[in-house]
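We show some of the complex, not the whole, and keep each chain where it was.
Just so it is clear, A and B label the chains in written order, and each chain counts residues from 1 on its own.
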């Protein structure tokens, strides 16, 4: 009677953890490991409050899933106990495959495998361990289950993942403009034609949700100084791998060593239990403790970049709507080569440009997407359904799916 | 030493009230009267938390003004002590002319005088009372003072009035989507070319501010049930005036009687001290206590409408993008005439349509506006300034000044 598990959440107050498979999964070392992976990687170098973890985000998303299910049931949508547990498991494990610093190093530690694929691999192993208890959760996660709306709750333009991460990132960064009305949106959820929809009177909350997401992209996720920090940590890992490839010696934790000195493909992970285990031992601590040691590595580039990250002397970064002129870039490269005595090849660790893009609202046709369902559909009282870009009378609603692209240019501070 | 006046505010924590003229004004009966006028009139019939008053809003706006001045000064903009006091007085008194139920009855209790004109009249009288201490405040309020940005802080597309009312209305209604980053926006304020501008890195906060305002319009201020309540209270006052015009006897508080039995023009107020005083005795209590009595008035229409308001049996309201068909309206009118035995003239108290409009962001050219300055200008690091509709890369930014018009149709519930 005293055993009900409750976790304190600064945002939702309390999160209740159901008994059974879900509890077992949360206790699992692979899930506990998410406590050691920050949700937003190095973003806390710009927003010091942004130190929250994947662990907390995932519990939060499960909490919102619970509320969504309650709402849908109260509107007569049938969801069985097993479906409820499975869709909660699916959201709980959707990020289980994230590596150190979350998205920051998603393509650096291991190339060519997205965190979703990695999550899939982890789920399969867990399913074996738990004698198939996760089979339905996996079907839902992969959109192979007839009740499409369950998958859409996990992964779509308006899933509980997004509702939680926008809410949580806003809370911890202190960027209040990103607040979304998650409870209003959930209250307005419904199912029509088997798909998740939002009732028409929730339309302004959806508009708000879309704009809040856009703000979070430019104000936080793709903030120029955040970009600068992110690129710095990527460059450090890349340089370390280069040193390793040239038979250089590097201080590494044992698990990180495996990934610095080797390149693995998706198949390697599918084949090797041990490799999955080794990956599961990685977290932010490996990265940060090694980078600190690399501050005094004999490789000039590695030690310089590492020192910059640890002491927060980030690249000076510019972000603009037009590409930077070749000339401007060349000029900076020239200066950097002289000042830091760099080769043509190595200078790209110091001066580089790139682009980022953000589609506020991306219409994805079913065939293009494995896991994301592409629309936010609005349900009218007369039963008609329309895409938000049609339903909204916001100026520019028709253009919401336009992609905004920006260009950045990084170079050492004070160059 | 113990005398510093501090007021608790659930939003900002504490509001400090400066000594001197400002303190005297707040103590004045005309200002205290704002305690008895709800900020959003009858909106609390839909959002029960929306019971906050003009008094509190005005103090809040003064608080934000204080922060804005602090910010501008820290950026090297010169603002004298006297200017500081005066611009605070201007914002403090900008709503002093509001009548009962704020905007709801702005054109019913007294025709042809906006609350801004009324505020102006009140300010003149107060200035006389205080031997000219308000002269500079009045110049700023009327945009007659060379430092334009001071007026713009009081009244423009991005003044502290809006920053407070959006924040406050959001807080009290619980419509979290309307949250604006008032402190970020204020932090980004600056002055360029004598005008109030926002530094470029605040651009997303401005976009957010604009969209939040739009949401508050459709979700709260022009919510169909709020409209319905508002139209109901207007119709009650109109009917009462009609009864009075036909020599009918009506229970009225003495001050309300003056306005129910007479129609005054702006000139009347300018001429008569006594009329201004009588107006200053009016507040929400007069309206509501009389409407309650009118529930048993012999005039069928007056008693019916009054009963509906008091017992919250509001009109059934529809709101849509297209005008309602003549036929549909006629049909409803016909039904209402039969059911309630109404004349052709009187049926319009029961069935009526109308339109509302909202421009998210209204560019007002100087010559069109007495008190509002029409642009939100963005200041770039290189010193260039651009209007937000040009500066923003939000899809549809160019259309932000488009007006959205909607049509409503009200009729008795269950007709």
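Basically, a contact is a pair of C-beta atoms (placed from the backbone, for glycine too) under 8 Å apart; a residue touches a chain by one contact, two chains touch by 3 or more.
Since the model is a prediction, treat every value here as computed from it, not as a measurement.
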item: Homomeric complex, total chain copies (2 given); value: 4
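Operating definition for what follows: only the chains that are shown with their structure count from here on.
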item: Length of the line joining the C-alpha centres of subunit A and subunit B, rounded to whole Å; value: 43
item: For the subunit A and subunit B complex, residues of the former touching the latter; value: 175-177, 179-181, 184, 204-205, 207-208, 211-212, 214-215, 218-219, 321, 360, 393-400, 402, 404
